[in-house]
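FYI, not all chains are in this one, though none of them got moved.
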Amino acid sequence: MSAQFQPIAPRPSPVRQSGPVAWARRNLFADWRSTATTLFIALLLVWALPGLWRWIIAGAVFRPDADACQAARGVGACWGVVAEKYRIILFGRYPFDEQWRPLVATLLVIGGLVVSCMRAFWKRWLIALWIAILALFFTLMGGGVLGLSPVRTELWGGFPLTIMLSVISLFLAFPLAVVVALGRRAKLPAIRTICVLYVELVRGVPLISVLFMASFMFPLFVPQGVTVDVLVRVIAGLTLFIAAYMAETVRGGLQAVPKGQFEAADSLGLGYWQTQRLIVLPQALSMVVPSIMNTFISLFKDTSLVTIVSLYELTGALALALNSDVQWRPFKLEAYFFITLIYFSGCFAMSRYSLWVEKQLAASKAR
Amino acid sequence: MSDPIIRFDKVNKWYGNDFHVLRDIDLSVAKGERIVICGPSGSGKSTLIRCINRLEEHQQGTLTVDGVELTDNIKAIDQVRKNVGMVFQQFNLFPHLTVLENLTLSPMWVGKMPKKEAEERAMQQLKRVRIAEQAQKYPLQLSGGQQQRVAIARALCLTPKIMLFDEPTSALDPEMIKEVLDVMIELANQGITMLCVTHEMGFAKAVADRVIFMDQGQIVEQNTPEAFFNNPQNERSKDFLSKILGH
Amino acid sequence: MIYQVIALALLALGLWYLAHNTQLNMRARGIQSGFDFLGANAGFDIGEKLIDYDPSQSYGKAIWVGVLNTVKVAIAGIVLTTVLGVMLGVGRFSRNALVRGLCYGYVEAFRNVPLLLQLLMWYLVFIELLPAANEAWAFGGLVFLSKGGLSFPWPTTGVGAVLGGLAVGAVAGVFWRRRVQKRFEATGQDGDRFWAPLAMLVAFALVGWVVAGMPRAWSVPEQLAFMVDGGMALTPEFMALLIGLTMYTASFVAEVVRGGIQSVSRGQDEAASALGLNPRQKMKLVVLPQAMRVIIPPLTNQYLNLTKNSSLAVVVGYPDVVSIANTTINQSGRAVECIAIIMLVYLSTSLTTSLVMNAYNRRMAIKER
Amino acid sequence: GKDVDAIKKRGELNCGVNTGLPGFSAADSQGKWSGMDVDVCRSVAAALLGNADKVRYVPLTAQQRFTALQSGEIDLLARNTTWTLTRDASLGLTFTGVNFYDGQGFMVPKKLKVNSAKQLKGATVCVQSGTTTELNLTDYSRANNLGLKPVVFEKLEAALAAYASGRCQAYTTDASGLASSRAKDMAVPDDHVILPELISKEPLGPAVRRGDDDFAAIVRWVGFALIEAEEYGITQANVDQLKSSSTNPSVMRILGMGNEDTGKLLGLDKEWAYRAIKAVGNYGEQFERHVGPKTPIQLPRGVNNLWTKGGVLYAPPIR
């Protein structure tokens, strides 16, 4: 006697909400204020775009021809400066004939980064891969074996140096950050205090004073006669600096692991280190992947400061390329745009990626 | 049946373009009627009652509340919202305001009522839900049951003709459920029109004039509580009831 | 316990080792140390200063000038960053797609490029594109813009009276708002809370000017042989630093603001709608007060970052504390001491800020059980 | 001494030089360094290590230089550094002599039509920070009541770029630097003039860290040897020939011929000066090669001539 349930078949919505006209109505001309704003901005663009177009494309000089550039000044950009100088900008003072080596080395590291970004490759062998990549990187850059002529570190420069500084510092800072973060949550007050002091002190000062210390005062702190390559000292400075920030990030992740996880681990009889390693860290770290990405982005940008302590990474190499060349120096702005583009593409790609990871994490949480 | 205060007429709603969440809903609610809505999770219960004060908008059919048809017209929506009180599962009290401020907010800013008068009315409603002594505390300093009672009082401060409840007890501890249900039963007895999404069968039996069972965006069955619980007409309702009453 | 003792001992040993080495090294190399040099004659001039300073004064004073310069650019930067950042952050929620897009584009463009590079570019733009100081662009003969900077008229007298008028106007504005609030509470009738106080500010400032005898003694900049003199001048170094810091930091502040607004749960918004509040009331009474709690801590961090980043002034030649300390290092050779001073300056700003912030957070914390 | 030992053990001399000052120290795009200051490094390396190429150049800004020397980052500072009492006495370093006598001057764009520094009233002047230049500018401005406004840059290049772009009406540094910059760093050198006033004495010379007098002596005497070489007409070209055939006792002493061994007293072998001359030539040759009238920098020999030719170069005798 009881009725059968008869579902009404779902129909598609009568109000199609897509289509460019509908979109524009909702997003550009919703009411008079919106319409006015749209028109105002459109006018601005109409006013500005042709000039920009002329400067960037139409009136620009693309050939490495200084006289043509000089003639086009004020009308069009001189991209010729990039065509002329890109090798010094990208590789600094690295011996000209050997520049394929930094190129290959950099591509290797970038490849490694791309691979590491893919979830499917988050396996144990990734660490081995990185060790291999870095070993190759240094072999290629430094030479001295396999018939490669030796190139000393002070000749390393440009983009490879930028990449190397950021990647190495990140790798070194990471374990330190984990230890400090765990230390900040330890029950032992002495250890906690040390960690807190470290983090707060480092975060309180600007990076350039840390770099200055690392590059010029370091020898005062060690016994006489001991010398350490300036590159190594700068990396140490960057590492100590970034680790303090990363430690806070990791601590955030640790705090976000619910108490219930610890209790469950306890009730299963796991010890402190087992709990940290098997339960807490995997969850905390995967939660903070996006923030670590962001730390990496700022590290990548911050490496530009090492030019202040006379290392010729990308920004420094640009100064090297142009400052002493009267012919091309007037076109610094164009050269700046060139490396801006490099930094921007790197950072933008990474920040997009970190957003994507964040979404993935949120999705996996919500099932 | 007197003139209905709420009328759904072939109301359809979609989320996005494809997700058909309310399907051909026809429903009339008379003044003073007390309705309990139940059904499996995701069946569209919340969506249904949120359409009534236009927290969600429907795309097809007509929905008339207290003589006002709900369209894009902002005036009409404001008009309706003044007459409809709503209580949420998660209470949604404003944590940065005291209990009293939570209650006077709308009367003062929307109803343009002087502060003193608004506070008097608020205290009345707080007494009605029996927590007048908590007026100066902040919401998060109260227990769940108390918070939900504040939420009810806040809705009552609008002097609404209709009260909507969306699973008001499901975020509460067993003991607190009773506090809240008691307050709701009192309200029901005062003759206010009431739509309540809940699985508290005891409550349904005690106060509902009608139980509505929904599944997959449709109203599958509606009946008096006795008839519905003792003798569900539809396969789907039977199945559902066997599960939630089974233990 | 054992771990703690070991850790402490290791730390102490490490520190001692470093200190010991430093001392040995300094003694071996005959480097003088100590802070006595702060009293010695500095001998160099500083291009921009907020207080009287001349080269015959001490290193200490010179560094203090640098600290004030840092504070100047930091405060100006913080104010501008806040305004710009909030506008950009709120703009991300605009109903107009162009506004949304522009805000988004701005944020992505500026936060993904190193600040150092941006500073260099701004400075380059200033000193390349503007006319030379001897042929400055003049706007009405009053405002001059050139490679020498931005010069504009500045009253030589009566500033105090006008400021006094402004203060009175501010008090009057506060009173007005209080009256509006009272009336609102009494009758439910809301009044104007923004324009009237603003009018009062302007009016009282004018009154102040009149009371001071309507001084017309402005120091007006004028074009000289190879510079613009007089009035108030902002140097290109200062402007490049300020604009660079502001534009960069604002992109981060915009994200903070956006995050804060998004953090207010949808339930709050819905509850407010259900109570009949209109969108503006919702924003003002429900969303913003809650968003502020989320926004303030990261916002402070951005302020601190801005202050720390102002140390990049050295690349555009603005005499901030780092720049002057570096010069001092060079003239006096006291590297360790000067670096210590730099760190102390920055640490004390961040510590003070954190203390203030913690106090604020405690006061604003939502009361819970 | 220990520094000498350390350098020998390392087999390389760490030499602090200017980041880029044509004629004194500048690297070409292959990273090869050259200039008067660079020759100081090379000659010392040749004398001490036997090979002028065993030098690691550390480019330094004015601000970094003393810290770098104090901290041991470099062994020898050859970076157009002015010898002053304060620096000599309080920075823990020793100046070993002067390799260029200089004075500070001003460069201004020609179109300003200024022909004396005294006309620069109120002008903005670009200057590198942490230099005696900065101090002299201040003194000069005060003494002549000019109210000059310094704009101070961390790096020489930045100061120059700012001047070149017109940010400052004048640029000040040592006259040699002005000449060098005018020649190499200005798009059209003739658009700029160097004003006649020299407002200071700037004896530029190499410095070493205190604590190893032996090393200081080596650097000092290598410098003297190169001046003496000019006096006695020893050049890079004829040094080999002279070494086998000269009979002039002074020349023989300098080149370590016969049983003359001046090197032993310095802790070196007897051919130390020979190697230095062979590597970089005598002082006059260096001057001609890097900054002389035939170079783009076009500096006259002026005071930097031998005392016998009206200059102030007067090296103590090597004996």
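Per-chain residue numbering starts at 1, and chain names A, B, C and D are given in the order in which the chains are listed.
Operating definition for what follows: a residue touches a chain if its C-beta (ideal position, glycine included) is under 8 Å from a C-beta of that chain, and two chains touch if they have at least 3 such contacts.
None of the values given here were measured: they were computed from a predicted structure.
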Protein chain stoichiometry for the whole structure, using the labels that appear: A x1, B x2, C x1, D x1
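We adopt the following convention: only the chains that are shown with their structure count from here on.
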Furthest chain, CA centroid comparison against chain A: B
Pair sharing more residue contacts (C-beta pairs) when A-B is set against A-D: A-D
Length of the line joining the C-alpha centres of chain A and chain B, rounded to whole Å: 50
Chain A and chain D, separation of their C-alpha mean positions in angstrom: 42
Centroid distance [mean C-alpha coordinates] between chain D and chain C, Å: 43
Contacts with two or more other chains, residues of chain C listed in rising order: 25-26, 28, 124, 128, 314-315, 335
Per-residue multi-chain contacts in chain B, two or more chains: none
Which pairs of chains touch, using the document's own definition: A-B, A-C, A-D, B-C, C-D
Chain D partner contacts - residues on chain C that touch it in the complex: 25-26, 28-32, 43-47, 54-55, 124, 126-128, 132-134, 147-148, 224-227, 229, 235-237, 314-315, 317, 319, 323, 326-327, 329-333, 335
Interface residues, chain C side, partner chain B - complex: 184-190, 265, 267-268, 270-278, 281, 285-286, 289-290, 293, 366-369
Touching residues on chain A, where the partner in the complex is chain C: 23, 27-28, 30, 34, 37-38, 41-42, 188-191, 194, 200-201, 203-209, 212-213, 216-217, 219-224, 297, 301-302, 304-305, 307-308, 315, 330, 332-333, 336, 339-340, 343-344, 347-348, 351
